[in-house]
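With one protein chain held back, the other chains of the complex are shown just where they sit.
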Amino acid sequence: MSRRLSQGGRLIDRSRTFHFTVDGRRYGGFAGDTLASALLASNRTLMGRSFKYHRPRGVVSSGAEEPNALFGLGTGDRFEPNQRATMTELYPDLTALSQNRWPNLEQDLGGLISRAARVLPAGFYYKTFLRPRVFWKHVYEPVIRALAGLGHAPAEKDADRYEHFNVTVDVLIVGGGVAGLQAARRAGAAGLRVLLVEQTAQWGGRAPVDGAVIEGKPADAWITGVLSELQSMPNVHMRPRTMGAGVYDHGYALVYERVTDHVSGAQGPRHRLWRVRAGRILTTTGALERPLSFAGNDLPGVMLAGAVRDYVVNHAVTPGERVLVVTNNDDAYRTALALSEAGVTVPAIVDARPGGGGALAEAARSAGLRVLTGTAIAGLSGKRHVTGAALCLQDGTGEVTEQIACDTVAMSGGWSPVVHLWSHCGGKLTWDVDEVMFRPDPNRPPTGADGRGFVEAAGAANGYLATADILGDADRAARAVTEALGRSLDDAPALQAEREETAPIRAVWTMPEKAPVKLREKMWLDYQNDVKVSDVALAAQEGFESVEHAKRYTTLGMATDQGKLSNINGLAILADTLGAEIPAVGTTTFRPPYTPISIGSVAGEARGDLFQPIRRTPLHHLHEAAGAVFEPVGHWRRPYVFPRDGETVAQAVEREILTVRHKVGLLDASTLGKIIVKGPDAGRFVDMIYTNKMSTLKVGRCRYGLMCSENGFLMDDGVVARLDEQTFLCHTTSGGADHIHAHMEDWLQTEWWDWQVYVANVTEQYAQIAVAGPKAREVLETVGGMDVSKDAMAFMDWADGALAGIPVRVFRISFSGELSYEIAVPASRGEALWQALRSAGETHGIAPYGTEALHVLRAEKGLIMIGDETDGTVVPQDLGLDWAISKKKDDFIGMRGQQRRELSRPDRWKLVGLETLSGGVLPDGAYAVEEGRNANGQRNVQGRVTSTYRSPTLGRGIAMGLVRNGPDRMGEVLDFPGTDGVVHRARIVSPAFYDPEGERQNV
Amino acid sequence: MQRYSAFAIAREALRHHTGWQRAWRSPEPKRRYDTIIIGAGGHGLATAYWLGKLYGIRDVAVIEKGWLGGGNTGRNTTIIRSNYLQDPSAAIYEKSRSLYETMSQDINYNVMFSPRGVLMLAQTEAEARGYRRTAHANALQGVETQFVSSWRVKQLCPIISLEGPRYPVLGALWQPRAGTARHDAVAWGYARACSDMGMDIIQKCEVTGIRSEGGQVTGVSTTRGEIECDRLGIVVAGHSGALADMAGFRLPIESVALQALVSEPIKPAMDVVVMANTVHGYMSQSDKGEMVIGGGADGYNNYTQRGSFHHIEETVRALVETFPMISRLKMLRQWGGIVDMTGDRSPIISKTPLGNCFINCGWGTGGFKAVPGSGWAMAELMAKGQSPLAEAFTLDRFREGRFIDESVAAGVAH
Amino acid sequence: MSDVATPLADASFDGFVSVSEAPRTGMISLRGDLSDTALREVCGAVTGAAFPASRGASLDGSHGVLWMAPDEVLLLVAPGSVPDSLDRIGTALSDRHHLAVDVTDARALISVDGLGVRDVLAKLTPADVSPGNFGPGELRRTRFAQVAAAFWMPTEDSARVICFRSVATYVFDLLCHAAAPGGEVGYYR
């Protein structure tokens, strides 16, 4: 059984007991435990179910690479699926749920699938579920989906908060083991701005567990010393529980800090995603141990040797009473020694190497441990857990030589440097035949903005496994980075570390070497996805020879551990099957993140009210108070309508329209863009920007203008006012202000940079209020302060002045067809003026109106709306706006584009009014059909509806649309099929439905 | 060819699956072929497949620089829909969608086409108008879509939040017969079918030159020798510019990075594909249980297959707002692909200045859904010299201003 | 004036640093030839502050000159003196190509005060706000989360943030989120 040892445990505090719950059962553990170590201490070894076959799974590792021990953590709005027990620090009252099983982990019906494993090899689903066709969607797929997946989806909205943090540093060091600490110490001494991050809560990495001795001190003591040294350096920052998640171009790195995951009910953000810009990135990310491929290696009780050692030394937990150690290298002997020191029986050390190991092997023998060389595991006994192992010769085909009783197998297939961050941005790897590992190729690093390598790997991450070599490599890397950043580093004597003589590792990809297919079918490569040696061989046999094909066909390395345990073993098998060299097969691409990071942390603060900026007009609060219904227009919020008690939205819109037609209405037009164009060349410039001849506009007057893209299509429109000889004020659409301002700057800076013109976007300086309706003038006169009579201010005039003592600029323009004034006032005085106008207009029945009323009012007048009548494919000529296109100018932006064949075709769809015969309203977006179908069997069309409303003024439906040769077909009746099957019939009429002569606005 | 079926699997199981044959041969290139297709991605393989199936042209080599299906075919978010606004787009995407429905049976390879339905959310009045217009157009184009209420949206996708503080869901354009498919399987299945028709699929063979005489292509130079042909099809997505260069013409194309990501797998949580174009994000759940997420493209020329992370952030924040429950899921893997953007964001399936050379490119962010239809049209164009499905997608439309602009209906993302 | 509405109605928030709307300040955006002595002199005359170098923030109390671009400065003056200042600029530069506009009401000005102010800024802006790279006397135009903003530091432990009026609430809320208790980073000591 797995249990807590009576003494030891460098990370746990036996004086602090925490209680926690898994699947409703209560357990106890100590501060410093992980969920995994605490469960092992409580003799709970079954921790999960595999993805494909639902096989029982125990914890196999002690770190980020864990593929098996995944739990749903927390409850309700703090529930999170797929949490690694090995990375979850224990805290009081932690609640966890096992996954991917039904009804429970012990009896999982899905487990029956593994009985059929024989007929479910890699890619079987590509070969079956083919008939009958409808079954895929309705039978096969739903069943497969229900069995797939791991944890359950969170049901509630996340209760936690997240944030981002931006830093710029000289060097980011990822990995707080001895290599990272030593490199930080050196780079820090050189005065570099250093950020050192470590994904776990502890500094020092594996060295203390491995019993390293540095400068004559035990690793723990040496680490404590270095930590205090680093803490004293103001230019060095250190973060535990912080993982280097990804490396991106130009030295950008994502760093993932788990701020409060390890404490229950803490205030503050849960995760903080650091966006780091680093001059250089140094990866001291260590190495990961590889499993060995032998039959039955997926049984609970089979663990990585290094992990077993971690649990014993760090948490004083032994995963079993009789632990068989199997290895192809020296490191696993450390586990055997640690176990026997802790009083745990090690029945044997099974070493695949004929020559066995080096000094550590000697130490094991002298500790009385039995060492079998040239030996391998032929298979394991046990259903839910290991009960024993059958041994054989590594070089044979699996004839059993001996049976050994054991409840745990500690395996080591050698160590693979963690090269993920090195590779994210294109760093290449080289295969080291002697060390049996891929290591970073120093000659092919990822390159940055300066064309030079910007990532440096050091220590175990660079392929060095002995402490002395690791520290030496850290010094080298620190120097390389420092000098690359133009600093110098004084020489420091190399650190002394004890080094035991080791025997070389042997490449062992299957145990035994010549294992027959019957055994290979029981050798797991990817524990979570249930990919076996035989599956990779099958992929190769079927022609999936590229490592990418094999990966995708078998799903090897596509589980939540992204192949940290399985990739190297898998591609070795692939190479072996293809008779190719491992480097020739190559690796799959490493993609960020290194281990999964919360989606919440990626969104950061941008949720709820902060999801996107809301732009509020200076009158926003008044509208809210008035109960306005708002509409998003870009990031703006505009009042759509102001319903009164008991009114529906539709009723309110009608009332607002009639108010403007018969009395007077108030519109918040503040969102309209206002751009000042000034300079000796201003006239010349606006003549290029607008299709109209704007330079001839008189001071004091306004003119409606059109702007096109260079492609010729109508882009924006608005009223231009000439403020003085050198100054124009250009109004744009609400959505257009920023875009048009940028458009103007673009042309001024990059095409006509010798023209003397300055532009300024003053949109937000003003609140703009439209006072529209027959009583508009009376309202302004009641407010008082300016002569707004017809003679003083004719249609399309503007004037500066004061109303109610507030400085204003009044434009006599109309988008409703009624007598109308648009009043610009400094934003800080907008509310005051709005109030003044409302009270002055009370006797006239004044009321605010929203964007919907505005749209209907303009449609009744046949005035186009950018975004309704235009969609990026419409030229002004299509809208009968030829009058606004100057014939005198020899150039303007869009002129050349409009001369192209398609845009100047005579039979283009052109703007008309549409009146239903029934008087009803045409459906929005409906198309006018004509006879026949095109070559692709689609119904031929000859026009479409662009705007359609019920006009309360006229008491019937009105619409505008684009129709082929429309203006020449007045009176013709067109068919508009609706999506409801009804065909709506409408007559082509002039779009000016109301007051075509424009008498009402010109009074 | 070894037929695939449940029975075949059971039979092979008896001999521990040692009897399975190669899915496709990998032959040495011959000296000459009737037709060469450059590019063994989905579009290239589909072109070869239909050349063989519909026109009996089987002396075909499909030449691939890397591994078949190794480009965007294996990098996209596998959405298949045809609810496009403009007639030419709707025609080819609907043709494609309908071919997907029977693809698994046609090629005896399960591509897992899952017609689970696609919802395109309308989150502003303008977007709602755009989708109502699309629904009207689709009805006349023979594409089954409808504009549905927000209530129906919630019914179809319970995890969605209708009340974003910004963009409440006003409704959606719903295409019930749209869905997803297993992207790799499409390439593998077509490759297997082409190989079975006797075509040569030549991987790890890079074209280094295109040889022509008197305005006609005579063959290609490759890293595996000179190969002659009577007809050439260039179907190489991100490499189109380079190939066009070799053939001596220029394309109205710029290549940019488009990114995607997947979450860790969870039990079934959504049964439809949801696209939210106002906030630039779309999401579906794969059969494995991963949330498959995509968003907008970068704005600068890039061939690195790595994008800028702030686009991932933008996409993710949009989807956290739309589906609050994903906040506590984890991002498992993110990646980028290179997409070719044309002047109007619509593809090119066209003749070229070289008489017997044809090009199929510029699919932008929408290529996967078009694979079978694009191959169908390209094959027809190469075999007959013209194709109704391809007619509008010519190379010269930009000169004349004859754009096929889909962005007008806000249906920009794919 | 009582009927003058500021963008944030004097809102304030206390987290591990305090966030509050700064007193209303007159702002004039001036574009022209920044090397022109006449322009530099009139800037000094209306603000009482020296003319800044590139990316400089030259302040005399709450008045001063902020370098915005190679051809643009933002003048901070007393709210009441904006019209007069505009007149003086117009006169001084009458014969020179320039553009001066009142943007007092187009902007919001927010104070962030307390130890840890750099940490709060670093949560929202990609700009390098480390002491060695940025400090009092400098102005940084950049973005705060999703909108444009500019900031300077009157002292080592305070900052002023300028943004557009329409997004004042958004930026204020961002700063509050960043400054909320429990969010201390302790990076900039």
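The first chain written gets the first letter, and so on, giving A, B and C; residue counts start at 1 in each chain.
Methods note: contacts are C-beta pairs under 8 Å (C-beta built on N, C-alpha and C of every residue); 3 or more make two chains touch, one makes a residue touch a chain.
We adopt the following convention: contacts and distances are computed from a predicted model.
According to UniProt, the chain absent from the figure is "Sarcosine oxidase subunit delta", selected among "Hydrogenase iron-sulfur subunit", "Sarcosine oxidase subunit delta", "Germination protein" or "Sodium:proton antiporter".
Taking every chain of the complex into account, the omitted one touches A, B, C.
Screening A:D395, A:D724, A:E745 or A:E842 for touch with the missing chain picks out A:E745. When you scan A:K137, A:H262 or A:R277 for touch with the missing chain, the hit is A:R277. Per the touch definition above, the residue from A:G451, A:G646 or A:P906 contacting the chain not shown is A:G451.
By the touch definition given at the top, subunit A reaches the unshown chain through residues 248-252, 277, 426, 447-451, 710-711, 742, 745-746, 749-751, 753, 890-891, 895-897, 899-900.
Residues 241-242, 250-255, 298-304, 308-310, 343, 398-400 of subunit B touch the missing chain (whole complex, contact as defined above).
Mapped onto subunit C, contacts with the missing chain fall at residues 54-55, 68-70, 72, 126-127, 140-143, 148.
By definition in this document, only the chains that are shown with their structure count from here on.
By the document's definition of touch, subunit A and subunit B have no common neighbour. Separation between the centroids of subunit B and subunit C, computed from CA atoms only, is 49 Å.
Centre to centre, using the average C-alpha position, subunit A and subunit C are separated by 32 Å. In subunit A, the positions touching at least two other chains are 275, 606, 609, 612, 614. Residue numbers of subunit B whose C-beta contacts span two or more other chains: none are found.
The touching residues of subunit B, counted against subunit A in their complex, run 4-6, 8-10, 13, 16-18, 20-26, 66-67, 69-70, 74, 87-88, 90-91, 95, 101-102, 104-105, 108-110, 112-116, 123-126, 129-130, 132-137, 139-142, 146-147, 159, 161, 164-167, 182, 184-185, 188-189, 203, 263-269, 279, 285, 287-289, 304, 306, 308-309, 312-313, 316-317, 319-321, 324-335, 388-389, 391, 399-403, 405, 407-409.
Remark: subunit A residues 161, 163-168, 193, 234, 237, 260, 266-269, 272, 275, 277, 605-606, 609-610, 612-618, 635-636, 676, 678-680, 756, 758-760, 762-766, 806, 826-832 touch subunit C in the complex.
Contact residues of subunit A toward subunit B in the complex are 51, 78-82, 118-119, 121, 124-131, 133, 136-137, 141-142, 144-146, 148-158, 160, 246, 248-249, 252, 254, 275, 425-426, 517-518, 521, 534, 538, 541-546, 548-549, 552-553, 555, 560, 562, 589, 591-593, 596-600, 602-604, 606-609, 611-612, 614, 631-632, 711-712, 867-868, 871-873, 897, 900-903, 923-927, 929, 934-939, 941, 944, 977-979.
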